[in-house]
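Contents: one structure, followed by commentary.
Every protein chain except one is present and positioned as in the full complex.
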Amino acid sequence: MNAIAVMLITQAVHGLAYGMLLFLVASGFTLIFGMMGILNIAHASFFMLAAYVAFQIMAWSGNFWLALLLAPLAIAFLGILMERVMLRRIRRFKLGKALVLFELMLTVGIMVCIEEAVKNIWGTDPQIINAPDALRGLIPCFGMTYPAYRLFIIGLACSILILLSIVLFKTRLGNIVRAAVQDAEMTVALGINVPLVFTFVFGLGTWLAGVAGVAAGPLLTVFPGLANQMLLDSFIVVALGGFGSLMGAFIISMFLGELTAFGVQFFPGYSTIILFGFMAFVLTFRPLGLFGERE
Amino acid sequence: MKSIRAIAPPVTCICLLCLYIISMDIGAARAFTPLQADFSSYDPEKQEIPSGDTIKVGLLEPFSGQSASAGEISNWLLGWVVHDINSQGGIMVDGKMKKIQVIKADTATQPVVAKRALQRLILNDKVDFFVGTAGSHIAIIGNQMAEKYQKIFLNYSAYSVHLMNAQNFNRYTFRTCSTTDINARGLAYYFSKTPIRKFYILCQDYSYGQDFGASMKKALKEFVPTAEVVGEVYHPLWLKDFAPYLSKVQASGAEMIISSDWPPDSWNLMLAIDQMGMTIPVAGQFFDDPRMGENLKNKKVGLGNTVVNFHLCNVETERNSRFNKIFHERYKDNAKVQIDWPTGVVGGVIGHFYWFFDVVQRAGTLNTEKIINLWEGDTYESFAGKLTMRKCDHQAVMDMFVSTLVSPSKWSKTGNGLGYQEQAVRIPADIVMSPCPEGLK
Amino acid sequence: MLLEVKDLNSYYGLSHVLQGMSLTVYSGEIVGLLGRNGMGKSTTLKSIMGLVRPKSGSIRFQNQEIAGHESYQIARAGIAYVPEERRIFSNLTVLENLMMGVKPGENQYQGGWTLAKLYHHFPFMKDRSAQKGAHLSGGEQQMLSIARALMGNPALLLVDEPTEGLAPLMVQEVRDVLLKINKEGVAILIVEHNLKVALSLVERVYLMGKGHIGFSGSVQELQSMPHVQEQYLSI
Partner (left out) sequence: MKRQFGKWCAWAMILGGLYMAPRVLGVFELNVLLGTAIFALFSLSLNLLLSFTGLLSFGHAMFFAAGAYGTVLVLTRLSGFPLLPLIGIGAAAAIGLALLLSPLLVRVSGHAFAMLTMAFSQIMYATVMKLSHITGGNDGISGFAIPSVSIPVVGVVDMALEQNFYYFAISILGLSAWVMWFFTRTPFGSIMVGIRDNPERVTYLGFSVPLSKAIILCVSAGFAGVAGSIYALFQNMVSVDGVLGPLSSFSPLINCFIGGLGTFIGPIFGTGIGTILLELMSAHPEQAQLVFSLVLIAIVLFLPGGVIMLYWKANTRWMAVRQNIQNRFFKRRIYE
């Protein structure tokens, strides 16, 4: 294979890996937004917090798999706590559509809070999580060698995507979630305990952020600014993909990953302008995003 | 009685002599000796802040935001020096021993926040001097405010060469760290003695990174005419994923990446190199962090990383050995500060602080003009070598040190991991220093 | 007595929509709730359903107080709601839409209304069970909405404007379906704009004035009092 082809494929896989990671974050973001209408700005902070919790579990046990199992659960627990204690409280104020702004402010506050708490606990230095030995090194694929851990991320995200699709599209629980995403009031009128489903979805969303956070740990260093980077990207994914659309989130995540990778290759420094230009264009003509169905 | 009378005159004489010596010692403007305090009690986390009639030093650094760790480090470096001086009683200024009080001001690495913080430092907290700062775009605010309010500004960590050119120069700002130009010249000179010829420039996309890229190209042209810059790319600050950049580097056939990155970007870069299974070394100022070395699993990664700095712990001088020893004793088991041997920046900046307070001590006053007059042209023996404050642009003239990371190294944590080579290469000031900028005398 | 609403007061933000609303539905009957726009007919249904939380008053269903309960608890108690504008889950298939009506913890074959029975009443659903709800016509969506509500085996069906925006033929069909359901023993409280349809369907009517009941009586009584119709219904 000639060098250019190898180059193109490599960049494509790079984009895929980052896109997959982004999808893990954005899927939770879009689920929570689509279902509960909460623009959870703190979502990316949960992502970062998961990386730190994983770092701490690694420091205690040295086992990456344990961290991958436990840290997302801890984060999901925190998310559920936040939903039940805080978000539910302001829902009770009955603020109508202004609720969105209140939730926005609350989650902004929580985001800053998490970032500062992380700084106080773990300090401002970057921390490093080591990938398990089984996932180190390179694996031959597509006629070249590629880092195993990045392939692992692709695999992990794919399996979660499949799992999530099965849960959402093939089970009654999934039907309920999708129904509630579209019309929570009607769903509750059919005898379904929607507040409980809300809590479940919030937990699921933060769990996804947690998984992404642990997976991102060995790929990026863990530092307090990690959340800001992810926040903007997942914002774009959710806005472009359509609020609450899992498929949209997946496609836009891939697109963004590839744009970044090929942007570095062909037009370094301009991919931001292209990306936001594209976003402006899409939102002007499809305000609900490319795959959005509901306001 | 008799015996007392007999020994009274010599005792009196001795007492008087002692008093004379003591008073002479206090009265004379003397340079203090660094590293006198007992550092075993020094805890960067809990610094004693003296109050009352003190010398107030503003520390302008990011304490929040993405670069907060830079501020933290500066704070404990300054704290180290202040601890030393304060436990010796302080500095004699205007006929009075005064302790040093550090007042922190947060820039959040944003010029506007920095400006406000500086106004508070100067107008509200009434600091005598201020020191800083990470980020060239912040330092330029420091320059302006120093000039406006006629306060001395010690810049120890903003490297952009244009900060002290004819347009931005003012007589209140002193720069003790190197510049992008000096770093680049040091590196290029070093490479002229090695067979490495293919370089890839990978820097951060803002003024400092761009300055370094430009300086590097100029210096390579001057010192290594046969060198080839096979690629040049500027990445955004706080980049998430280096992989696409590294694939580009790999395809270019480069033998050495030249990068101005600082943490967390420098860490991310090394980590990505590790993950990609690449072994191309990186040259720059911040690729010697021991914490990074400990965490790279592939032992070939990081080998050959070339560090250029105005101080390195493997520079063999008497002062440096002493400093290294104290530092190592203090920090080798500290879990929070995982730097067991002082990295270049750490040692260098501590030296710069000593120099600054030494100047104040010798001036014997807080009067700005007197300190400026004394400092211009002043020479100080720092840990690694001599520093001279050039009068024309207030840029410290210094030898530069280049070291390659090897393994095993006695400068690694375990003694057989990745670390500096045995001894740094000293590149004399007359090679690395560029002449005074045009328009300045 | 199946449902007894007494002195209900509900607010929409600040506006006092229901002002001492009272009505009664007996088992197995069809009751119409009629009135001009903005009188609070839909709000009455929503208040019974718990979607609008009444501020005061009592709602007793099968001798149990349900006012202030969560909507899903009310639904589980045996009240089903067919809303205005159908509110079909457009991204779910017809079958999934139907299954949403099954109450949690119950088997769909447990009660009287099974899938097979519904397919019998609404044959088109069987053929189109795998289609997305969005692809149905207005009338079909209305049928699906009713069928979905029935899946929960309710004792009382609250139906809000079932014929709005439908073609005359479809209106007829909806009317027939409601009658058939009623024959199976389900009581129906219906809000209907189309007076002709309403009167051909119901046994008793309530006419709403501003937030309260202005007239109640049988269809015959109403028809014999044109001035009441004039007062509460004409535009």
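Order of writing sets the chain letters: A, B and C. Residues in each chain are counted from 1.
Everything below uses one rule, namely that a contact is a pair of C-beta atoms (placed from the backbone, for glycine too) under 8 Å apart; a residue touches a chain by one contact, two chains touch by 3 or more.
Because the structure is predicted, anything quoted here is derived from the model rather than measured.
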item: Contact residue for the chain not shown (choose from B:T54, B:Q110 or B:T176); value: B:Q110
item: Among A:F77, A:F102 or A:F262, the residue in touch with the chain that has been omitted; value: A:F102
item: Absent-chain contact - pick from A:L22, A:A74 or A:I110; value: A:I110
item: Contact partner of the left-out chain, one of B:S157, B:T180 or B:S207; value: B:S207
item: Touch list for chain B against the chain that is not drawn; value: 63-64, 68, 104-106, 109-113, 115-117, 119-120, 123-124, 136-137, 140-141, 144, 205-207
item: Residue ranges of chain A at the interface with the undisplayed chain; value: 39, 86, 89-90, 93, 95-98, 100-102, 105-106, 108-113, 115-117, 119-120, 228, 232, 235, 239, 243, 269-270, 272-273, 276-277, 279-280, 283-284, 287-288, 295
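Please note the rule applied: only the chains that are shown with their structure count from here on.
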item: Most distant chain from chain C by Cα centroid; value: B
item: Approximate Å spacing (C-alpha centroids) for the pair chain A, chain C; value: 41
item: Shared-contact residues (touching 2 or more other chains) in chain A; value: none
item: Residues of chain C engaged with two or more neighbouring chains; value: none
item: Residues of chain B defined as touching chain A within the complex; value: 65-66, 68-69, 71-72, 205, 233-236, 238, 240-241, 243-245, 247-248, 251, 263-264, 267-268, 271, 275-277, 291-292, 295, 297-298, 336, 338
item: Chain A contact footprint on chain C (complex, rising order); value: 13, 49, 51, 70-72, 75-76, 80-81, 83, 87, 89-92, 96, 99-101, 103-104, 148-149, 152
item: Chain B-touching residues of chain A, taken from the complex the two chains share; value: 3, 7, 10-11, 14-15, 17-18, 119, 123-126, 128, 130-131, 133, 136-138, 145, 147, 149-150, 218-221, 223-225, 228-230, 260-262, 264-265, 268-269, 272
